[in-house]
Every structure is written in C-alpha cells, then in structure tokens.
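Apart from one protein chain that is not included, each protein chain of the complex appears where it belongs.
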Amino acid sequence: MDALINGLYGIPLLGLVFQLAGYLVAVIPPMAPIILRSATPLALGAMCGVCCERSGVVNIGIEGTMLASAFAGWVVGIALAPMLGGAATPLFGLTLPLLIALVAALTVALVISALHAWLSISVRADQIISGTIINIAAFGVTGYLNTLISKSSPTSAGSFALFTPPKELSNLPVVGWLFDMFFNQGPIAMSVLILVVGLQIWLFRSRWGLRTRAVGEHPKAAETVGIDVIRLRYRNVLIGGLFAGLAGAYLSMEATNSFQAGMTAGRGFIALAAMIVGRWTPIGAFGAALLFAAFLSIGQAINFAPPGGDLGTIMTAVPAQVYDSLPYIVTIIVLAGVVGRSVAPAADGQPYERESAT
Amino acid sequence: MSAATGARPPFSAARLARSAWSVVALPLVSILLSFVVGAAIILVSQLLVPNQRFDWALPITAYHALITGAFGSFDGLVATLVATAPLIFGGLSVALGFKAGLFNIGAQGQFLVGALGSVYIGVIISGAPSVVAIPLAVLAAIAAGALWGFIPGILKAWSGAHEVVTTIMLNYVAVAFLAAAVSGPLKVPGSPAPVTYDVGNAAFPVFLGRTGHLGILLALVFVALIWWLLYRTTWGFEIRTVGANPDAARYAGMHPRVVTVFTMTGCGVLAGLAGSSVLLGVTHTMTSSFGTTVGFDSISVALLARSNPIGIIFAAILFGAMRAGAPLMQIQAQIPVELVDVLQATILLFLVASPVLRRLFRLRGVQSGLGSTETIARTYGGEATVR
Partner (left out) sequence: MTEAGRPTIAPALEMRGITKRYPGVVANDRIDLEVRPGEIHALLGENGAGKTTLMNVLYGLARPDEGQILLDGQPVTIAGPSDAIARGINMVHQHFMLVPVLTVADNILLGEETMANPVFLDRREAHRRIVELGRRFGFEIDPEAKVGSLSVGWQQRVEILKALYRRARILVLDEPTAVLTPQETEEIFAVLRRLAAEGQSIVFISHKLYEVLEIADRITVIRRGRVVGERRPAETNEDDLAEMMVGREVQLTVDRGESHVAGPVLEVSGLHVRDDRGNEVVRGVDLEVRAGEILGIAGVAGNGQDELVEAIIGLRRPWSGGVTLGGRDVTGHSPRQMNEDAVAYVPADRHRFGLVLGFPLSDNLVLTSYYRRPYARGVIRDDQAIIRDAEGSVERFDIRTPGVTVKASTLSGGNQQKAIVAREFDRDLKLLVLDQPTRGLDVGSIEFIHRQIIAKRDVGTAVLLVSAELDEVLEMSDRIAVMYRGRIVRILDGRSADKNEVGILMATGGEERATAPGITEATA
C-alpha cells in the first residue's frame, strides 16, 4: 500500500495532484472545525440572500449589514461590560452584556434591512444600487465611529466560548471528526446546521415558503390570489437581515472579540456567490459555503500542518498573499463554472408595482 | 402635428435655467440634507468619546475646517483638484459601465493594478526622458486596468457570472497581488518597510502650484473623449443600446457579448488611469498600504452625476474637496476623516430615495435621482443575460 502511494506521489507533475489529494484527506478532518467556523458567516450570509432573493429582492448589502452588526455587537458589549460585567457562565461563556450585545447586533441588522426593504420595495430603487449604498454607508459609519471609540482603547466584553464535545465522541473512528466539526463550536457556529436545515424545510414545505417562492417567480400571479407581495417581501428581507446580523455578531463576538474597519473582507459577497452556486437553496448554499471556507482555511492549514515532500516545498514557498487571495479566486472560478446552470428566481431584482396606482 | 417635430426650440435663458434646475435640484437637495445628517452624527457621536465636553458648535467647526481645507487657500484648491483627478477617471469608469448595464463595483481593484502597472514600468524606465517614460508608464496602467476589467467582462459575457460578485472578488485579489509585489519583487532591497523605488522621470510634471499635476488635464481630456464616444459614435450607441435593452441590441445586429467585454475592459482602462494619476502624480512610489478609497468614491461620483460625463466633473470636485479638506477637519475639530464616507453615503441615500424627496420638497419636473442605473439589477438573475 505504502509502496503504491509512494509510486503515485513520485510521478512528475501528476504526482503533485496525488500528493495534494492525500494531503487534503489527511488535513480535512482535523481542520473541519476551523472550516465550519470560516463557513459560518458565509452560510449565514447566504441564508440572508436566500430569504431575500427567493421573494425577488436582490440584497448585495449583506456585506454592509454584517459589518454594521459586527460593530454594534462589539460596541454595545464594550459599553455594558463595565456596568453589567459578571463572571462567564459555563454555557458558551455567556454573560449578560454578551447577550444584550447580540440582541443589539440583530437589531441593527433589522434596521438596515428595513432600509433596504424600503428603498427596494417601496421606493422601487434599483436593488443593487440600494445594496451598494448600504455597503458604503456601513463602511463609513462603522469606520467613523470605530476611530472615535478606539481613541479611548476600550476593553471588549469578551466573546462566546467554544463547547468541547466529550473526548469519547470526538475520538470515535471515522465519524469522530464530524462531532468535532459541529460541536467543538461556539453557539452561533453550532446553530448554523440547524438554521440551514430549518430554512430548507420552511422554504419547501410551509405556506410561507410556497408563497415566498411564488412571489419571487411571478409576483403578479401571487397578488391575484390575494397574497400581499409587498408585505411578504418586507418580511423576508427583515428575516434575511436577522441571518446577516447573526453573521456579523459571529465575526466580532464569537470568531474574535474585536472589531476592525472592514473586517467582513468581502464575506458578504462570497456568501452571495455561495447562494448562487447553491442554486438559491439553503442546503446547496451551505455546501458551497463549506467549499469556499475550505479555501479560506488553507493558509492556516499550511502553518498548522505543512505537507511533506515536493508539495510541501512548493506550498511553503508560495507567498502568503497567494493563499489570502485563493478563496476569492476560487469563488470567481466556481461562480463562472456553475452560474449558467443555476437559474435565479424569475422576478429577482425587479421591483413590484401594484396595478392599483390610484 | 409632426411637421415641426425635430426643430430645436429657440434659445431662451428661462428655459435653460429651468432645465439646469431640473438636473441639479435633487443632487443639491441631497447634498444639503446630508450635511444636516452629518451634523447630527457629529453631535451625537461626541457622547461616545469619554471625558469630552459637549460642544454644540462642533459641526460648524468641522464643516468650516472641511471647506477651508478644500477651498480656503491656493494650495488647498490645488489639493482639491489633485484629489479630483482620479475621481474623474474612476467616475467615468463606473459611469461607462452603467451605460452598458454593467455595475463596475471593481473600480478599486482596477485602480490598484493600474497603479501597480505604472510603478512597475515607471521604475524600470525612471531614467528615460519624460516624453518617453510618462506615456509608457501610463500605457502600463492602461494595460493592467484593461486586464482587470477584461476578466469580469469575459466571465459575464460567456458564463453569466455577475460582475458585482466577480469584480468585488478581483478587488481582494488585487490587494493581495499588490501586497505580494511590493513586499517581494518590487521592494527596494534592504529597505525595512515594503516600498518600491521612485518612478523618477515617469512622474507627471507639476503645472499648477506645488502639486497640481498633468493628471488633472488628462482627466478633463478623457471626460470629453468619453462624452464623444457615448453620444457621437456608433460604438457609444451600441453601448447604450446594450445597456438599455440587450435583447433589442441583439435583434438590431449588435453583439451584446462583445460590447460587454469591450465596455468592461474600457472601465478597467479608466480606473487604471485613475491609479496612474495617483501614483505618477502624487505618491511616485508604492507602499503596501497604497490604496485609497478612490474605487468606492468613484461609484458615488458616477451615481451623483447620473453617469453624465460632464456631471462627473462636478461630482468629482465635490468628493475630491471632501477628501482634500478632511485632514484639516481632523486636526481642527478632531473629527475622523471617515466622516467623508458617511456624508457620501447619506448623499447617495437621499438620491436613491429621490421619489420621496420630490414629494417632500415639492420638486416638480426635476429629473430623478439616479439616471441610467435602472437596468443593473435586471441582469442579475440572468433573465436578460447577454448572448
């Protein structure tokens, strides 16, 4: 067996591919919790996209919504920590300030989504322009306030702690790493799987889901059977906002306990790509998010466990910036390869005008 | 009824004033309102800074500093123009995309690779006479920007990957690319910080004050060029037709895919030129922190100008002035320069909500807020995918 593997690895050029495959098989299980952590904001962002776009509202303001929520959670935590600071509870290191901060993050996301909903549904502005403005505004306001606040170098309210699954479970052969992947996590990352599956069922089995899909495909038809297109779209955009808010809170309250200007680093857009690649379904988008996350984590994997052999020599010689840009390049390639076969909801991006313009 | 149809109406000052008002009314109202909102933000945000006395007059101090910084002195005025030049190029880049139904959110990336191209060639030929060095360094920016525009163009045309996602991704790739280049092959050997050599003779000559460089004039030339291209040539007609209705364009024998690729490449060229005007006109070297907000400001410029090349000059001066005046505001009023981003975003918010503004301020017969952008989201779902 070993001889065979060594033989395969030894083939010029093609051997590198085998080495890469072998490396991935070896490195993915231990990296799995990290990959899910990278995938969490992407998947949550994509759920926001699914909620909005299935009802016909394009939301490219996910990035800005995430950024603003991340900031809001962080800043509210800072404000409350000195007043309400208590000992971290054993459950995810939860404290009262953290909890209130999470609520604040979600509230900010709701407010921003309401703005996007108003602009794109009621004002009937171009939805992509509206989203862009939200991104610019979120970037500007958080940058401005962050600079002001950072003057006093405040202390953060800390972050959610990881849960450690029992060793017996993670040490199980073959599937043990899956327990690690989904349970060696903070509360937000842990809830992603539930949210994804829940949204999938909700979308395809519930009344709300049926109406959402109808409105996204043919709003006029929905209106003629008495569905309030405008209200449904508002509701969906707001629900979507909660997902984006959760993604933002994850960035500043679970993945880190800090905020930096522009810390979303395009995740909102990668989330959009994940949604498209996943054909506007929650589970598909989650799968795509995991793929992109794997490439986000590859730079870490190389520090964490560099591969041996020729592959290792090459991979460690490549400048770090190449790994930094890898997820973005992969996003472009996958999007270009998949998008032709992925069909958007027919009314996506089109403002709906009721005929009863009195 | 149709006899005298095409005849131009006789010239009349009142008519001209009215049509001018219909164009500028909403942008003006939006700008004024955004300054009001900005003032409110300045007031409220004082509460966030501990141990600071609340100052009711702070917005006035801040705005006074902002305006003084931008227009208060000859040097300030020149600084404003210097900041305006890349915004004109960038604004034209985004506007050209809008005309073809494309949203070039990636002006920032094209700007960065354009600057990188300029510094790469500029350093190599820094010793050559300026008449040779400058055109070559500018051409390098054009080529690099073109490549960065060509990629999303071709992806959109042949796979339908929407440029909003691909150009954003390319922005991040450009950032990584630039960091790798400046800390690797282009780095001055032995220098503690990642920085390139000076472009020497490839730098734009200064013709106005201490900093007013050639790029300002070049930007104005390109305004005229793009206007002429869009409205006086058949290429411009094709670009506008593809943007307004790709299906009709195909029916009319145009090639929307080809137009898309060419236009997107053109967007890249213009944004690349913005990069060269900063690099060859201002910094002359590149550090790993090179990278301003030009790319994103360009979107604001194009939106505020409704993609009109002439309007872009004025919009660029406005945002250029804010950028030029912001440092003085930071010094005199301790207001972070990011306030400019906030003001920009608020201006755009008011513009995009223009139907509401119109009702609120009884502005009848004025043009709506955001010219030819109605078609951007339409192509998103691939329904009107170019063929």
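Which chain is which? They are A and B, in the order written, and residues in each are numbered from 1.
Going forward, a residue touches a chain if its C-beta (ideal position, glycine included) is under 8 Å from a C-beta of that chain, and two chains touch if they have at least 3 such contacts.
Because the structure is a prediction, the values reported are computed rather than measured.
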> Since one chain is left out of the picture, which of the remaining chains does it touch in the full complex?
Replying inline: A, B
> From the list A:Arg213, A:Arg233 or A:Arg267, which touches the chain that is not on show?
Replying inline: A:Arg213
>> Which candidate, A:Thr155, A:Thr224, A:Ser258 or A:Asn303, sits in contact with the chain we can't see?
In response: A:Thr224
> Which residue numbers on subunit B touch the omitted chain?
Replying inline: 1-3, 5-6, 232-235, 237, 240-241, 244-245, 247-248, 250-254, 372
> In terms of residues, what is the contact footprint of the unshown chain on subunit A?
Replying inline: 205-208, 210-211, 213-214, 217-218, 220-228, 346, 354-356, 358
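What we mean here is this: only the chains that are shown with their structure count from here on.
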> Which positions of subunit B touch subunit A when the two form their complex?
Replying inline: 41, 45, 48-50, 103, 105, 151, 155, 159-162, 164-166, 168-173, 175-177, 179-180, 183-184, 296, 299-300, 303, 336, 338-346, 348-349, 352-353, 355-356, 370, 373-374, 376-378, 380-383
>> Considering only the defined contacts, which subunit A positions touch subunit B in the complex?
In response: 58, 60, 119, 123-130, 132-133, 136-137, 139-141, 143-145, 147-149, 151-152, 261, 265-266, 269-270, 272-273, 276, 319, 321-322, 324-325, 328-329, 331-332, 335-337, 339-340, 343-350
